[in-house]
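Missing here is one protein chain; the remaining ones are kept as they sit in the complex.
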Amino acid sequence: MVYSPLSDAVMQAYNTVFETPDSGLLATYIPKLATVDPNQLGVALTAVDGSQMTAGDSDKLFSIQSISKVLLLCFAYRQLDAKTWERVGVEPSGTAFNSLLQLESDAGIPRNPFINAGALVVCDLVLSLYPHADAQLLAFIQWLADDDTITYSPEIATSEKQVGHRNKALCYFLKSLGNLHNDPEVVLDFYFNLCSIEMSCNTLSRTFLFLANGGQHPTDNKQILTTSQAKRINAVMQTCGFYDESGEFAFRVGLPGKSGVGGGIVAVYPKRYAVAVWSPRLNEKGNSYRGMRFLETLTSLTGQSVF
Amino acid sequence: MVYSPLSDAVMQAYNTVFETPDSGLLATYIPKLATVDPNQLGVALTAVDGSQMTAGDSDKLFSIQSISKVLLLCFAYRQLDAKTWERVGVEPSGTAFNSLLQLESDAGIPRNPFINAGALVVCDLVLSLYPHADAQLLAFIQWLADDDTITYSPEIATSEKQVGHRNKALCYFLKSLGNLHNDPEVVLDFYFNLCSIEMSCNTLSRTFLFLANGGQHPTDNKQILTTSQAKRINAVMQTCGFYDESGEFAFRVGLPGKSGVGGGIVAVYPKRYAVAVWSPRLNEKGNSYRGMRFLETLTSLTGQSVF
Amino acid sequence: MVYSPLSDAVMQAYNTVFETPDSGLLATYIPKLATVDPNQLGVALTAVDGSQMTAGDSDKLFSIQSISKVLLLCFAYRQLDAKTWERVGVEPSGTAFNSLLQLESDAGIPRNPFINAGALVVCDLVLSLYPHADAQLLAFIQWLADDDTITYSPEIATSEKQVGHRNKALCYFLKSLGNLHNDPEVVLDFYFNLCSIEMSCNTLSRTFLFLANGGQHPTDNKQILTTSQAKRINAVMQTCGFYDESGEFAFRVGLPGKSGVGGGIVAVYPKRYAVAVWSPRLNEKGNSYRGMRFLETLTSLTGQSVF
Partner (left out) sequence: MVYSPLSDAVMQAYNTVFETPDSGLLATYIPKLATVDPNQLGVALTAVDGSQMTAGDSDKLFSIQSISKVLLLCFAYRQLDAKTWERVGVEPSGTAFNSLLQLESDAGIPRNPFINAGALVVCDLVLSLYPHADAQLLAFIQWLADDDTITYSPEIATSEKQVGHRNKALCYFLKSLGNLHNDPEVVLDFYFNLCSIEMSCNTLSRTFLFLANGGQHPTDNKQILTTSQAKRINAVMQTCGFYDESGEFAFRVGLPGKSGVGGGIVAVYPKRYAVAVWSPRLNEKGNSYRGMRFLETLTSLTGQSVF
């Protein structure tokens, strides 16, 4: 732990959130997620200079769920560049039900890669690019994190698949609209694997650090994405990263980021750091209640936001 | 004109856009706007240190149209603070038709203050706060710009009112849903006045400079908004400032900003500068074709964006 | 009163409904309607042979509200014939919110003449046809009913106008979409007058008798509509006459008809009779609770329905 105004702010934000009552509900639609101890709270911040600040359950593994959609998108984007956007948009989705209605009116082009329909299309893109997509995506993520223990959780993937009727519906709907090239069942298996990845806050903040670092890997210095591509991924996270609460997150926190129903949130402060927080109880929009509060408190204390 | 890498970039971006063919169509639904010479192009950047860089038709007056919704919002927000958001949201609106559908499902709360329904509600808020709202809002804007010649254009306001059936529909719809407290006709007159304000790029960049300056007036040093409020206005511009192209603008330009159908766009680079561009032809989403290209080129050349 | 199996069935259905508990709520959005004694129940059946059967409050005047939209439509249709359908459709509207959403996607053509948007368009058609539309429509209705005391209620019309923000919104929305040729304020005044007509069940059943009589006036034998036109008006009532309960009414009652929020319902048994019922309390779909039950009971007892 480095002592600095920033590390003080991390500790102070952690303590503030830890001491105030939690609220919200555990995600229960995936049976396996419902068994998590809801009282956990972990935070980790990794700066581009390599320094790291952590507090609480920062080393506990949790299901990063939709956060992995960003990594999937980067994996496709570095190969396809602008071609990515021929099959998926970059606009916020508006209200939730739009996902289905909108697909029909826009001829099967999902509004952005972070709604489920969009992530399914990106899965399809990746499956067309990589012969061993499951293994190759995992290797990519392990490289980003400098951690080859990261893996899919078959237990979570199976649990999600058993109740994943709505995603199955979305996937066949995309197929019927012509925006899915692979077998829907193969796409779904890949999608459920993707969502099952487990990380700690510590690992998560390191994994996303390249997006604060102009697209460059923080330790081996290779370009994961070009600087322009990294900036654009941050832009899409800013406008679309929090479902129907993206505006609220920009408004209260002011950093690009992405949340998952496992209670994790990761945010990026360009040129400076990536910060991850995890606490399982979700607000009514499906984002971690304490995670949102931690990041809001942190950016208020530091005055460090993109706006 | 200051010579600097930034001023070089402004000139280079201006020249690039000036030399490539224009595209798009003039807004014609307001008869008065259809008479503008479509070939004009002006840019102006004002930095927090007071330096200014301009090119082309930077002193020509044009109708700032929806850009004034940001100034209206600031005028309400500085009085009402968080209470503002009890009557209007901060989320992107998704597809265009949502404006009506969504009002019904959300009991009359427009998704954000920059869609027409939202601006009408903010007009209503201001009318309830200020006995002489028209004059007081104008005085506020003149103060921001240090320019007491700024005024409404009765000609534009009348022209818009004559064809403003849809805004009238929206206004009565809000009234029927209980989210309009003043007489709809009074709200509409105020709204059409608001949209008729004329400025040059030069003035526009100065007017918005306080949002790059932590909410502080750049010359008299008074707080127009608190730092936190200014940051939040920037956040709402980032996620909602470009109708159904907000994601695209974040993606390509990466600065908070606001456009108007008169062909103007203003963008804010926090802590550094505000930049305005004007060119009347609009792309299919209703934003200035050359304005978008200029800002994209500028942020590419400088590498200066919030992401 | 004629004694016959049919008159027995009318009395039996009346008594059954009278003796079972009422349910539902009075329409309160129009202040004047909220002052009606909710316990009233009247029925009247007029057969094409001129015989009439009545029970309860069959001579009390009530506000027929939307029922008058059928008379308005007939008034336009007899002049314009097929041209009527260039400006309004004949399809059920589906869910309630469609009225607005659908207008946008169908370029301002309301799905049918009985939703408010559709009736406003028919008002507009009539205003373009008749220089003294108010007086001429009233004279037409008086002729149908053989009763020159039928009149508009200025009290009801004023009461509706004061709270008619949503209809005003619809009207300006139609104007903005190009499907309203007259001044919206003139159309609205005509529309509010239309909805304010008062009749008794007795009069109402006589007024609609021509639709059971092949379009012919039951006493002076003139053709009000051609036989084909009368059949088509019945068809539109069958599929669109009961808002979002048209299918349910066809299913349970099996006669073409039209309801109003004043608690009135009129139904037509082609070639035989017209029957009117009135009871002010409305079910959740906005149709008279006891009115629906009376007609269901009547068609069950007689076995007389179009299906």
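Chains: A, B and C, in written order; residue numbering restarts at 1 for each.
Quick note on the criterion: a residue touches a chain if its C-beta (ideal position, glycine included) is under 8 Å from a C-beta of that chain, and two chains touch if they have at least 3 such contacts.
Everything numeric here is computed off the predicted structure, so don't read it as measured data.
Engineer: Could you run through the displayed chains and say which ones the absent chain touches?
Structural biologist: Taking every chain of the complex into account, the missing one touches A, C.
Engineer: With respect to the chain omitted from the figure, which of C:E91, C:E155, C:D183 or C:E284 is a touching residue?
Structural biologist: Once the missing chain is taken into account, the touching residue is C:E91.
Engineer: For the chain left off this view, which of C:C240, C:V261 or C:M292 is in contact with it?
Structural biologist: Missing-chain contact among the listed residues: C:C240.
Engineer: Which of these touches the unseen chain: A:K69, A:K161 or A:K175?
Structural biologist: Final answer for the missing-chain contact: A:K175.
Engineer: Determine which one of C:D22, C:D189 or C:E248 touches the chain that has been left out.
Structural biologist: C:E248
Engineer: One chain is left out of this view; which of C:T28, C:S128, C:Q162 or C:T227 touches it in the full complex?
Structural biologist: C:T227
Engineer: For subunit C, which residues touch the unseen chain?
Structural biologist: Residues of subunit C in contact with the hidden chain: 89-95, 98, 102, 105, 111-112, 227-228, 231-232, 234-236, 238-240, 244-248, 250-252, 254, 256, 270, 300, 303, 305-307.
Engineer: Identify the residues of subunit A touching the omitted chain, counting contacts across the whole complex.
Structural biologist: So the residues of subunit A touching the unseen chain are 97, 100-101, 104-105, 165-166, 168-173, 175-176, 184.
What we mean here is this: only the chains that are shown with their structure count from here on.
Engineer: With centres defined by CA atoms only, which chain is the most remote from subunit B?
Structural biologist: C
Engineer: Taking the mean of the CA coordinates per chain, how far is subunit A from subunit B in Å?
Structural biologist: Between these chains, centre-to-centre, one finds 32 Å.
Engineer: Between subunit A and subunit C, what's the gap in Å when you average each chain's C-alpha atoms?
Structural biologist: Taking the mean C-alpha position of each chain, the two centres sit 56 Å apart.
Engineer: Can you check how far apart subunit B and subunit C are, centre to centre, with Cα atoms defining each centre and the answer in Å?
Structural biologist: 48
Engineer: Find every residue in subunit C that makes contact with two or more other chains and list them.
Structural biologist: Answer for subunit C, listing residues that touch two or more other chains: there are none.
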